[in-house]
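With one protein chain withheld, the remaining protein chains of the complex are depicted in position.
Chain nomenclature is as follows: A, B and C, assigned in order of appearance, with residue numbering initiated at 1 for each chain independently.
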Amino acid sequence: MSLVVRKYVPQIIISAIIVATVAFYYLYISKEVAGAFSTADKALSDWAVIITSFALIVGGIDILRFHVLRIKREGLAQAPFSTVTIALLITMVVFGVIGWYYSYADPKAGITITTQPQFRWLYTNVYAPSDAAVYSILVFYIASASYRAFRVRNPMALLLLITAVIIMFGNTTIGGLIWPGFLSLRDWIMTVPNTAAFRPITIGAGLGTIVLGLRLLTWREVSWMGRRE
Amino acid sequence: MKAPKGVVIAIALLVVILVISVVTWSLRVQLYSTRAPFSAFLILLILLVAGYVFMEQARLGRSFPVRKIPAFDAIEEAIARSVEMGRPVHTTFGFGSISSSMAPQYVAGLGVLAHVARLCGKYGAKLIATLGVPEVIATTEEIVREGYYSAGRPELFDPAYNVRYLTDQQFAYASAVQATIVRENVGANIVVGPFYAESLIFMEAGNMVGAFQIAGTARETQIPFFVLVADYSFIGEEIFAAGALASGDKETLASIRAQDIGKFISIILIVLGVIMLLGGFKLVDSLNWVWKFG
Amino acid sequence: MSGRISLGRVLESRELLYTLLLLSVILPLLHPIGIPIEISVRTRDVYNYVEKLKPGCHVYIEVYYEVAARGELEPNLIALTKHLFDKGCRIVYGSLSAFGVVAFSLFRASAADLFADKVYGRDYVYLGYIAGGEAATASLAKSIKGTISVDNYGNRLEDLPLMKEVDKATDFDLVVIVSSGTDVFAYYVRQWHTPYGVPLLFVALSVIGPSIEPFVGAKQAIGMLVGQRAAAEYEVLVGRLGLGMASMDAQSTSHMLILAFIVIGNVVYWSKRLSSRRGGAR
Partner (left out) sequence: MISWEVLGAWISAALVVWIYSFAYRDNALYKLAEHIFLGTAAGYSIALALDSLNRVLIRPAVTTPGTFWATSWHYVIPVVLGLLMFAKYSRRYYWLARYAVAVNLAVGTGLALRAVPVANIVRQITATILPLWGSDPVKVVNNWLMVLITVGGLTYFLFTIFPRRVEGAPPSPTYQVYRALYYIGIYGMMVGFGALFANTIMTRVGFLISIYLIYLQPQVWASIVAAILAAIAIVLGALRKR
C-alpha cells in the first residue's frame, strides 16, 4: 500500500496528465470537446502556477533556514552577510503584503503587491541594478573565455578562430574600414553555416525531449522522485 | 522469435491509429486539430512507439551498444580527481519553474545529479548541489541522500551543506552559484540542465579556481559556451542520453535508440524532399499539411 | 626566457584584460571617435519601407526588453520613433512584459526631444503592461479595448482620441516588435501576421538575430533591425546621431582589444608549447 501511494500514484498522475494534454492537443473530436479541452488546459496551467507559488514560498523558508543555519555554524564571519539576506527577504515580503492589503482595503489607490512604493524602491534601486550587473559581468567573462577558447590547438580550433575573427570584424565599424567585405561575409556565416549548424542540434534536442517524455510516460525515469523505492 | 505482448500491443495501436487516420481522411472527417501539421503528430507517435518497442526488447535481453559519450565517462574522473585534491564537487541544473517546456531538460539534469551523487558516495566526495528550481528542492535532497546512503556513507550527508536552494531569479541564482564555486574552491564543476545567459558565468567561475568542468545543455544558444570553455561537454540531445546512461538501467538506455530512429526519419525526409524537388514535387507542403477540410 | 614567461603571466592575468576592457568601452563613450559606418542593405530596406508610409498612418510598437538590453534596443527604438513621427505617423506603444514599463519610461526620458511637440492621446499612447503572454497577443489583435480598458497612466482608452481610430490588428499599417527575447516575435507572427496579414518589423538583440532570421526569410516580417549596428545605421539615415553611433565606437575598440588578447593568447600558448617541446628534446 505504502509503495502504491508513494511511487505509483505520482507516476500515474504524470502519465495521465501527459497523455491527456498531448492527445487532446492533436485530436479534434468536436467543437465542444475542443472547447472543453482549452478550458481544462487553461485551468491546468493555473494549477501549475498555484503549485509553483507554494513551492516558491517553501523555497523562501528554505533560504531563511539555510542562512540561520549558516549563522549558527560559521558564526561572526558569516553572520553580517546572512543577516542582510534574511532582513531584506523579510522586508520585501512585508512590503509586498502591505501592498496586497491595500489592494483590497483601498482599491482606488492602485497599489498592488508589486507596485507598493517601498517595494518598488527596493526593486528599482537594489534588485534591478544587481540583476543587470550580474548579466553584464558576462562581458568580462566572454573576453577571458575567448582568450582561452580561441587558442589554435588543432585544425578545428583554427576554423573556429577564423570564423570568430570574421564575425568580430563584421560586427564593428573598424572591420568595415579594413575591408568592406567583412560585413557581407559575416552575414553569410550567420545565415548559412550558422543556421545549418544549429539545425541538427535543434532536431536532436526535440528528439531527446520526446524520448524523455516517453520514459516519464512509461515510468522509467524516476530521478525526479528522488529516492528510489 | 516470439514478439512480446507489449510490442504487439504498441505496434497494433500504431497500425490502428494509422488505419483510422486513413479512413477518416478518405471520408473527409475532421479527426485532428488544426493546431499542428499532421506530420508532427505522426512523427511523435512513431517515436513513442519505437522507443517503447526498444525498451521492451531490452527487457527481454537484447542489448544495444551505445557509442561512447566522453563527457559522461569524464564525470567519474572529475569526481575522483577532486577527492584526491580534497576539494568538493559542485553541480547545478538551472533555475525556473519545472512546469515550463524546459521540464525534460531539468529531468535530464536530475538524472545526471543522481549519477554524480552516487559517485560522490562511492568516492566519499563532498557534494554541493545548488539549484534554482523551487519544486524539486526536496527531490534534490532525496537524490543526494540516496547517493550517500546507498554507498554506505550516511555520515557525509548534511542537507544544509549539500543542497542549496538559492532563488529562482536568474541572476541572483547565478551570482550565488559563482560565489559558491569560488568560495568553496570546488574541484569539479558539473552543470547539466537548461541554461540561459548564466552558462558562461558558471564556466568562468569554475575556471577561476581551476575546476574540472563538465557541462551540457540542449538550449542551442548556450551550447557554444559550454563546448568552447568546458573540459567536456554534452551537446544538445546528449544530455538526455546522459540521463539515460546515468540510470544504469539497460531498458531505459534502450529508449535512446528511438532518438536515432528520429534522426534517420529526418535525414530520409530531407534527402527525399530534395530529390522530389527535382521532379517538381514539394514534400514541404505535405509535411506542413494540416488536417483541415473545407 | 624567464622574461618572456613572466611577461606572458602578466598578459595572461585576467585583471589586466578586464581593466583594459572597461577602459576600451567607457573612453569611446566619453569621447566618440566617429568611425564612419556603411549602411547595410537590410537597414536600408527597413528605412525605405517606413519612408513609404503615408502621413496619418498608425503604428503599433511592442516594447519588450529589460533595462540590461537597453543599450542595444533603445537607440533603435528612438531612431524608428523619430522616423515615424517625421512621417506623421501615430504610435501606440504596449508591453507584454512588466519590465517593458520601466524600459518605456526610460526611453521616453532619453528621447524627450521627440515627444516635445507631441500630444499624449492624440499622437501616441502607451498601453502599459498587458499580462497574459501569447493569449493576450491574440486578444489584442482582435480588440485592444476588449483586452484592456485603461492605459499605463490610468486613462480610459475610450477617452483617448488615438484609440478611437485604432482597435484591432488590421487598423495598423506597421507593427514593430522591440524585444530582448525570442518568443514575442513568434507570438506576433502567429497571432497578428498569420491571421491578419499585418506587416511586422523586428528589432532584436544581435544574439537573437539569427533565430528570428527565418521569419524574415519567410516574408513574415518586412525586415529586422539587429543590435547597435543597425541602430547606428538608422541614426545616420534619420539624422539623429546618438547612443547607437557612440556605442559602435566602443564596440570597435573593445572588439579590437579582445582580438589583440586572442593573438596574445596564441603567442603565449605556442611559445610555451614550442619551448616545452625543445626542452623535451634536450
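Of note:
Criterion: contacts are C-beta pairs under 8 Å (C-beta built on N, C-alpha and C of every residue); 3 or more make two chains touch, one makes a residue touch a chain.
No experiment lies behind these values; they were computed from the predicted model shown.
Contacts of the undisplayed chain with the visible chains, over the whole complex, involve A, B, C. The chain that is not drawn here is touched, among residues B:Gly94, B:Gly111 or B:Gly262, by B:Gly262.
Remark: the omitted chain is touched by one listed residue; of B:Ser21, B:Ser97 or B:Gln213 this is B:Ser97.
One chain of the complex is left out; on chain C, the residues touching it are 14-15, 18, 25-26, 29, 67-72, 74, 106, 205-207, 209-210, 214, 227-229, 243, 247, 250-251, 254-255, 258. Mapped onto chain A, the footprint of the missing chain covers residues 5-7, 9-11, 13-18, 20-22, 25, 43-60, 63, 80-82, 84-93, 95-97, 100, 103-104, 112-114, 119, 121-143, 146, 149-150, 156, 159-165, 167-168, 171-172, 188-190, 192-207, 209-210, 212-213, 216, 224-226. Along chain B, the points of touch with the absent chain fall at residues 36-37, 39-41, 43-44, 64-67, 97-104, 106-107, 135-139, 141-142, 166-169, 171-173, 175-176, 178-179, 182-183, 221, 223-225, 227-228, 235-238, 241, 256-257, 259-264, 266-267, 269-271, 273-274, 277-278, 283-284, 287-288.
What we mean here is this: only the chains that are shown with their structure count from here on.
Chain-level centrality, scored on Cα centres against the all-protein Cα centre, points to A.
Which two chains touch most often is answered by the contact tally, and the pair is A-B. In terms of their C-alpha centroids, the spacing between chain B and chain C amounts to 33 Å.
Centre-to-centre separation between chain A and chain B, using Cα means, comes to 16 Å. Once the centre of each chain is set as its mean CA position, chain A and chain C turn out to be 22 Å apart. Counting partner chains per residue, chain A shows two or more touched chains at residues 131, 135, 140, 144, 148, 198. Within chain B, contacts with two or more other chains are made by residues 220.
Of all residues in chain B, only 30-36, 41, 44, 47-48, 51-52, 55, 97-99, 104-105, 107-108, 110-111, 113-114, 134-143, 145-146, 160, 164-172, 174-175, 197, 200-201, 203-204, 207, 218-220, 223, 225, 228-229, 235-237, 239-241, 243-244, 246-247, 249, 251-252, 255-256, 258-259, 262-263, 266, 291 touch chain A in the complex they form. Chain A makes touch with chain B in their complex at residues 22, 25-29, 34, 45, 48-49, 51-52, 55-56, 58-59, 62-63, 65-66, 69-70, 73, 130-131, 134-135, 137-138, 140-142, 144-145, 148-149, 160, 198, 201-218, 220-228.
On the chain A side of its complex with chain C, the touching residues are 110, 114, 124, 128, 131-132, 135-136, 139-140, 143-144, 146-148, 150-153, 161, 164-165, 168-169, 171-177, 180, 183, 187, 190-191, 194-195, 198.
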